[in-house]
Every structure is written in structure tokens, then in C-alpha cells.
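What you see is the complex with one protein chain gone and the rest in place.
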Amino acid sequence: MKKIEMIIRPEMMETVKEIVENVGAGGMTVSSVMGCGAQKGRKEVYRGTEMTINLLHKLKIEVVVVDSMADSLVDAISKGIRTGQVGDGKMFIIPIEDAVRVRTGEKGDIAL
Amino acid sequence: MKKIEMIIRPEMMETVKEIVENVGAGGMTVSSVMGCGAQKGRKEVYRGTEMTINLLHKLKIEVVVVDSMADSLVDAISKGIRTGQVGDGKMFIIPIEDAVRVRTGEKGDIAL
Amino acid sequence: MKKIEMIIRPEMMETVKEIVENVGAGGMTVSSVMGCGAQKGRKEVYRGTEMTINLLHKLKIEVVVVDSMADSLVDAISKGIRTGQVGDGKMFIIPIEDAVRVRTGEKGDIAL
Amino acid sequence: MELDVTVLTEQLDTLWMLVAAVLVFFMQAGFAMVEAGFTRAKNASNIIMKNLMDFAIGSFLFFVVGYGMMYGKDIAGLIGGSQFIMPSDAPVAILFQTVFCATAATIVSGAMAERTKFVSYVIYSAVISAIIYPIAGHWLWGGGWLYQLGMIDFAGSTLVHSVGGWAALVGAAMLGPRIGKYKADGTPNAIPGHNITIGALGVFILWFGWFGFNPGSTLALDVSIGHIAMTTNLSAALGAITVMTISWVKYGKPDVSMTLNGALGGLVAITAGCASVSMWGAIAIGVIAGFVIVFGVEFVERKLKIDDPVGAISVHGLCGVAGTLSVGLFATAEVGELTGMGQINGLFYGGGFGQLAVQAIGVVSYMAWTLATAFILFKIIKSTIGLRVSKEEEIMGLDLGEHGTEGYADFVLKM
Amino acid sequence: MELDVTVLTEQLDTLWMLVAAVLVFFMQAGFAMVEAGFTRAKNASNIIMKNLMDFAIGSFLFFVVGYGMMYGKDIAGLIGGSQFIMPSDAPVAILFQTVFCATAATIVSGAMAERTKFVSYVIYSAVISAIIYPIAGHWLWGGGWLYQLGMIDFAGSTLVHSVGGWAALVGAAMLGPRIGKYKADGTPNAIPGHNITIGALGVFILWFGWFGFNPGSTLALDVSIGHIAMTTNLSAALGAITVMTISWVKYGKPDVSMTLNGALGGLVAITAGCASVSMWGAIAIGVIAGFVIVFGVEFVERKLKIDDPVGAISVHGLCGVAGTLSVGLFATAEVGELTGMGQINGLFYGGGFGQLAVQAIGVVSYMAWTLATAFILFKIIKSTIGLRVSKEEEIMGLDLGEHGTEGYADFVLKM
Partner (left out) sequence: MELDVTVLTEQLDTLWMLVAAVLVFFMQAGFAMVEAGFTRAKNASNIIMKNLMDFAIGSFLFFVVGYGMMYGKDIAGLIGGSQFIMPSDAPVAILFQTVFCATAATIVSGAMAERTKFVSYVIYSAVISAIIYPIAGHWLWGGGWLYQLGMIDFAGSTLVHSVGGWAALVGAAMLGPRIGKYKADGTPNAIPGHNITIGALGVFILWFGWFGFNPGSTLALDVSIGHIAMTTNLSAALGAITVMTISWVKYGKPDVSMTLNGALGGLVAITAGCASVSMWGAIAIGVIAGFVIVFGVEFVERKLKIDDPVGAISVHGLCGVAGTLSVGLFATAEVGELTGMGQINGLFYGGGFGQLAVQAIGVVSYMAWTLATAFILFKIIKSTIGLRVSKEEEIMGLDLGEHGTEGYADFVLKM
């Protein structure tokens, strides 16, 4: 099992959701995060004082899938949400040892 | 070391907390997330327009424990918060290479 | 690649940010979390009723770096934000299999 | 140009009544903000909706039937029996009484917050506005038996606030506590409000509106409105100061939401006697209200084990009682003469126990009437359509459950 | 002491006009809260800023040129031609008219919310306050041709609200919908408001202010303000009740934000006839407004495919029309005599189609005038500096884009 953890532009949420559903992943978890990377933030003036807003609003989406599904999901998303502009986001693939579906107590791939 | 990452119903927070404490884990981290899985969300009407609320409010709880503690924690929680209804949540077990307690600089199991 | 996941005091944000930039990591992701550990929370009275606030506000910062950078980052942060008081926080080192930069589709170390 | 004194007087009285009515109307916003702010985010839209419909439904029904029952031709000192459908009194008088009626009705929504079915609340609200309050109102302000007995409740500490408070008590008790309010051993948990800023705004709005509520109850332009406004303000101030002080001493820190309740308690308590007591009488009444709030909230929560999320029972019910009885203690003929309340002295001003006894009769009568009628009403609702939402809905929040909406769609919530 | 009746009358009228003007002023806060609450968090500061500048710029320009065009010496029944720069009328009269002008202007900001360039909005706001509204105003309240024709629009259902509503329609249509408002197949998506509590507070504030808006339009102290306040209140109440009921039946649950719109719709609709109709006429008008709101919002969103985030077109445009025409149906001489509106009976009171026809002419004239001038105005702005922010900015939010600030800097937002 692998967890695909993606940091995306908030407006790409719906696109990601569709792809995740199409690929047949069992679910997803979304959190509101702030991030910086190549996209370095912006300078604004608040009451005459310059302030750098260098953490931008992003969404983190986590999807745990069976090993075999990981690559195709990564590719589909990578293509689906690419604009080519800085700030498109990143994906990290993280090994997962096991998963449990609480409702049934099932473990392993079947729990996803 | 392993991280047990659970996505639970918000109202199960207190139960999880007690179990985590009982099992003797050193701490836990909670975040507010939105998720979808088998539980597919609900349709509502807002000002006459149908809208699907398909991301439901969940809590993500992360507990890092020594390897030996992982299974018993997973089992205890799985039983403790099961209602048998869709939406009970999932747990993912993630390998952790190392941990550091910042206060002391300690690393390894002792840092948990 | 490794992900350094740190749970820190909110007021240490700026310090961490500077260290991450100095070390040359490609980016970071921040989320607002609640946590408990050795620092056990506080008792307050709300309208005459005692309440325990045992989840304290923390920031979770995730930085994915190439293997070689992990140790120095961990050390720099550990020293940089240490106050010696409970609540200083923890860091977890998590193996990452791969990373993708969505903008270009690049994978591997170069994507960080 | 010639001056018609009757016309002038009518104009001036209309102006003052309208201004006062408008201020009292605005208290609806105050109640909505206090109740929303002191409860959880997931139920905010539902509370708003209850407050809005309280006023809308109450405005309609009070006009059609309530006003007649309250101010129509007296039948046996118990109920009014004319002026239905199209009351013939001055419109501004009807409006002024409408906003009072809505105040009594809306008090309940806070105590029953976070777990009541919307449809059940709407039914309750209709009945209290159309029947329970107007009949109660007739007894005193409609010239009924309590009026004849000489009860003094100038702007309704008892008639408006306690009536609301007792209905709140019955409703909250019959509903039972919110999930998670009490531990297995019966000790209470704190469930903090989600927005103290907006709750405080609500308190300021209520205080503001009370300058229409009390002084407006002269029902005509009169210089005594100045005295009434001052006693009102001093009592509110002392209510807040007293609660702050007690909570600081008792709990170690000055409690914000209770202190806000304290100001409201002071306002409720002075409402009966604002035109009968001196400034120092008002100060004393504010202090009394402060004590009633702190110990009342604890008593309701710990002894009665009734879950009243916003403290409505203590603020309106108990402080209403305390204030009404206080008239029997602090009324002074000097002030009564000035305001037209007559030469009545309370116990502490050498007037003996007479007025106090009358006040007590009034307090008990209204308590009995409201507890009884509210009990019957809520019992009927409970055993037909039900009073309480399902456990799932309560956990999810009534905004989604009852209205399919979220109060704060863009914010990440903790729970 | 001797009494100078002229002075007394002037004092009383000034007092009442000032109180009314102040209440109407406060409606600016109401609009700001409704519009901010019903839209997304990322645009809240921008909306606030638009509402603030509406009033600030409008206050200045209406004083300098608008008042003269509206109330200056009549030129051909079309426009006023004196009292510029330093109008000589009573200051309180100017103030009262200023706050009305600002109301018309500010209606538009809600419909154009979340995507309009700030600079473009400022220009629009200046032109409507200085030219479009004052000229329209002259036709009726300035003694122009519609006044001579006998149109009845007591406090401006059409003149203030529909004018605002039609300008909102043109603006919102020309801007196009917000990103994400419509699916590829043209069906709408819901974009929920970010703060229903504050939106509801805005509605209560508007309702409160309307007690200055309608009764104040007597322009002098008169006992009829009581009648006017009552009709105003009843219509608002019935607007809310009606929408709640329809939405409950139609969508399965009582819709909160639409019910709030319903109260506003009732207020807008009664504004024309508040001094001409009976209490039951007001009740009928409130019910009509309720229907107009529900079907109006659906019509604008689904048929016209115009994205109006806060429902301004339905609330102000359509309910304004419905209310103005209703005068031709429900006006009754009995009330007209009392309030000084004259012996006019509407269709349902045996007065025939006469008044209805006049009302229709008024409605159509104002619609034509506003659609035309607003179209030209927005077209010019669009083809010069542009109306709409960039796609990136719209996604990021106008708070950051237009003002470099965040409305809720400490809160974690979902989007």
C-alpha cells in the first residue's frame, strides 16, 4: 500500500476528486494547509507596513491505494492538475504498512 | 517506530484519547480534516440549488509508538470506536525511521 | 528522500522557516494541529465548570528533503527551537519513496 | 399657525413609542447574537432561524389574536375579549406590545438550543405568542386581576422575562441535556460558545434596546424616562461588575461569558422597578442580580441538572423574580411620585411587607401559569411530533440537519 | 415662556427626520453584513470596502450635485436645476435624502460581489449617486412628471430599491457569473455564504433601519408613522414566513438564507404602499413578496443565468416592482386619508385599474431609465478599465488581490 500525499492549488480540488474516483481509490482525506516552495509568496502593504505573505493557501490530499494503483493515480493527477505555472504543487509517495477499516476490523488491501 | 494515522468521527475524539493514554503512548496530534470513503456524503438544497456535501468532517489523529505497541493500539482503537456504520473511519500504519524530542535532543524510542 | 514532520510551538514558526530556507530545502507545508504529549494541558473554569484544555495548539511542519539533508536539518531545527521546557515538540522522520513536481512532471530528488 | 394640544400630545407620544418600539425590536438581533455566540458553530444558522421566525410568527399571531387577548375588553380579570383580527388601538401601541411579546417568546430558544427540532420550536413559538403570553399579559397590563391587586412590574421583569424564563426551564428540562453535557457521574462538562465577540455584541445590542424597553414602558412621553434610563443603566453596570468580581474570586479568573450574563441579569432585574426605585436602589438590584446569576447558573446546571446553554433560565427567570420582589423592598414613594407609579414604599423604605406580598403573589402566579401551560404544550409536542432531533443530527449539527446549510462554510472547524 | 408654534413644528420635524435618517444610515451596516455574510470569506474585506465607499463617495457627491438634480428647481419635469454645491434646504432634509441615495447605490455591490474590480465599482458608485439616482428621484419626489401623474411610491420600492435592483441586474449580467457558479451544462452550483450569523445580523439591522426608512418618509412628524411602522413590520414578517414555508415544502427543509431574503423582500415590497394600505393589505403584500423571492431567485439563477450572490435582483428589483404594483391593488382611501396620501382606492378596493396603470407606468419608466443608463455606464467601464478582476485574482480572493489584506487572518479557511 502507498499513500499519495499531494499539495495542490485549492481550486484543483474538484479535478482531483474526480480523478481519484475514476481511478477507483476507496477514499480520500483533505486538509487545509499553508505552503511555500518555488512559489515564493507575495508582498503586500498593511496599514503602511510591508508584509510578506510567503505561506500560501494549499490543500493537502491524502489517498491510500494498493501498490498497483499508485503509479497510474500519480500520473493521472500530475497531468490533470498541471497548469505549468509555479505553485502547481507536489506529490509524495509514502509507504504504508497496513490499513484497517474500523467498521469491520478488516486489514490489508481489502481495507482500502 | 510506527505512526498510527486514524481518520475518525469527530465525536469519537474523547474515546480515542482515553485509549491512547491507557495504552501508554507518549502523545498524539489531532487535525481537522474532510474526507470521503464508503460514506458518500449528502445532498442538500441551498437557496433552491442542489448541492452535494461529499466531504465530511473528520478528525485525523496521529500517534507515533514503538513497534511493539502498534498492534495493541490499533486493535484497541478499532474496537473502541466501532459503531458498525459507514463512516467509522480508517487507520493507516506508517513506518517511522526516527523520532526526536526537541526539548532534550533525544532520539529513537526514548523520544516518544 | 525523507519527510521531516515536526510538531512545534506556533511561535517558533519563523525560526523554523529560516532554518529550512538556510538548509536549502525546496519547500515546506504547514498545518494547524492540536496536540498533547508530556505537556499535559491546563485546567480552566468556564461559567463555573472546570474544563481541561488538554489539546494545545501546535503547528505541524512537513519538509521533504533528500536523504543527505535530513540529519543536518533535524539537528539545526532541534537546536534552533529548543527552549528546554515541556512542549518544545517532536520531529518524526518518515521514509518517502518518491516525489513528483506537478508543474513539470519531474520525479525523484530533483522534484524536491 | 395654531396649535392643537391633543394632536401635539398624540404626535409626541407616537414618536416616543415608535422610537422605543424600534429599540426593543432591535433586541431580537441581540438575542440572536447572544444565543448564536454562546453555542456551537454547527448550530448557528438554526438559532438564527429560530430567532427570526419567533419574531415573524409572533408579529403575525400577536396582531391577529394575541393583542385582543391581552388588551381586549376585560373578561373576569383573566383575559381580553375584543380587538381580534384587526385591532383598533393605535398602531404604535400594537407595535410596541408586539415587540414585547416577541421578547418573551425568544428567550426560550437559547435554553433549548442545539437539540430542538425546528418544527417543534415553531409550534411552541406560535403558542406562546398567541396564547400563553397574551393571557399572562392581560392579568397585569391589560388591567386584569394582578393589576387590580397592585402588582408593580413596570416593563415586565416577571411578565416578559420570567414568563420566558419559566417556559425555557420547562423546555430545557423536558428536552434533556445536550449529548456530552454531563459525565456519567452527573458532573457537568463545559461546552464553550463558538464566538464570544458576536455574543458580546448581542449583549451590547440588548443593553441598547433596553433603553427602549424600560423607558418606553411609560407608554407616553414623560420626563420620567430619564430616571428610568438611569436606573436601568446602573443596574446593568452593577450586574456586570458583581459577576466579574464573584467569578474572579470564586474561579480564579474573571469569567467573560458569565459577566456578559451579569449585565443582562441586571437589566432583567431592574425592569420591574425601574420607575419605582432610586439610583441606589437600582445599584442594589444590580448587585443582587449579579449574585443570582452566578449562583443561579450553578444551581440550574449542577442541582437541577438542566442544560441551559446560554443561561436563559437564570438571566430571565431567576433575575426576573429577584427584580420583581426587589420592588417590594426598594420602591420609594419619592420616585413613584415622579414617574407616576404612585406613593408606594417598599420594605426598606418603611412601607412594610404589603407591596412585597403583592409582588410575591404576582411572581408565583406567573410561575404557576407558565410552568403549567408550557408543560402541557411541550408534553403534547413531545408525544406527537417529538421535541428533540436524532442523536446523529445533534452530533452533525442542526444547521445541516434541520436546514441543509452550514453557518460557516469557508472555515475549518474543530468539531 | 412663550411658545412659537412654527419653531416647535420645525424642531419636532427636525428631530423626527434626524432620528429616521440615522436609522436609515445604519442600514449601510446592514447591507455590509448581509453582503459579506452571504459571500465567501476571501472577499469579505472587499465587500466591506465597497459598502463603505458607496456611502462616503455618495454622501459627498449627492451633497455637491445629486441633491440639486433631485430637488432643485424643476426643469420640464425631468431634472432639478438648482441647489448645487451648497444646497440651501434644511440640512436634515439633505441628510435624509443622502442616506436614501446611498441605499440605492449599495444594493448593487452584493449582486456584483466576488469578481468586480474595486476601481470600477467606485466609478459606478459615483455615477449612480451623482446622476442616475438623483434624476430618477426628481421625476417622483422632486415633483417631476411621475409625481404629476400621481404615482405612489411612498418610500421608494421602485425609486430606491428597483433602481438599485436594475442596476444590479445590468452589472451582474455584464460581469458574468463567478468562476464555478455554473456547470458545463449550465446548471448552477451552490456557493454558500461564509457567515450566516453575520448575514442574519445584517438582516436584523436592515429591518431596524427600515423603521426609519418608511415612517421617516412622512418627512414630518405625524401620527401616521405608527400605521406605517406596523404595515412595514407585518409585511416583513409575512415575507419571512412565506419563504420559510415555500422553501420547506419545495426543498424539504426551511432554507435559512432565503428566509432572511424573504424578510427583506417583504420590507422592499411594502415600501411603496406602507402609507396607503391596511394591515391586511400589508400582510398580503408580504406574502406576495415571499413568492417573488423564491421564484425570483430561481428565475434569475436558472433562466437568466445571472449570478447574483446575495439575491439583490430579486429582493430589490423584483420585490420593488411587486410592491409598487400592489399599491394599485391594495391602496385604500381609508388609510390614505389618515396618512395624507389622499383618497385613493386600488383595484381590490373598488378603485378600478387607474392607479394600477399609473403604478405600472412608473415601474416601467424607472426600469427603462436604469437599465439604459446602467448599461451605458457599465459598458463604458468595461471597455476602458475593465469590470472584472483576473481569473487568478478571483480564485485567490479580492481581499488579497484588490486590497492586499485578508479578512480573517487568524482563521484556517477551507478555500
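Lettered A, B, C, D and E in written order, each chain numbered from 1.
The rule is simple: a residue touches a chain if its C-beta (ideal position, glycine included) is under 8 Å from a C-beta of that chain, and two chains touch if they have at least 3 such contacts.
All figures in this text were calculated on a predicted structure; none of them were measured in a lab.
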In the full complex, displayed partners of the excluded chain: A, C, D, E
Residue in contact with the excluded chain [from D:L201, D:V389 or D:A409]: D:L201
Contact partner of the left-out chain, one of D:P215, D:G296, D:G317 or D:G362: D:P215
Contact footprint on chain E, counting only the chain that is left out: 1-3, 7, 10-12, 14-15, 17-19, 21-22, 25-26, 28-29, 32-33, 36-37, 44-46, 48-49, 51-53, 55-57, 59-60, 63, 86, 90-95, 98, 118, 195, 198, 201, 399, 402-412
Chain not shown, touching residues in chain A: 32, 34, 44-51
Absent-chain interface as seen on chain C, which is shown: 9-11, 13, 32, 42, 44-46, 53, 57, 59
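Everything below uses one rule, namely that only the chains that are shown with their structure count from here on.
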Intersection of the contact lists for chain B and chain C: A, D
Most contacted chain pair (by C-beta pair count): D-E
Interface composition of copies chain A and chain B: same or different, split at half: different
Length of the line joining the C-alpha centres of chain D and chain E, rounded to whole Å: 33
Chain B, residues touching no fewer than two other chains: 31-32, 34, 44-46, 94-95
Numbers and ranges of chain E residues touching at least 2 other chains: 192, 251-253, 255, 257, 412-415
In contact (per the touch rule at the top): chain pairs: A-B, A-C, A-E, B-C, B-D, B-E, C-D, D-E
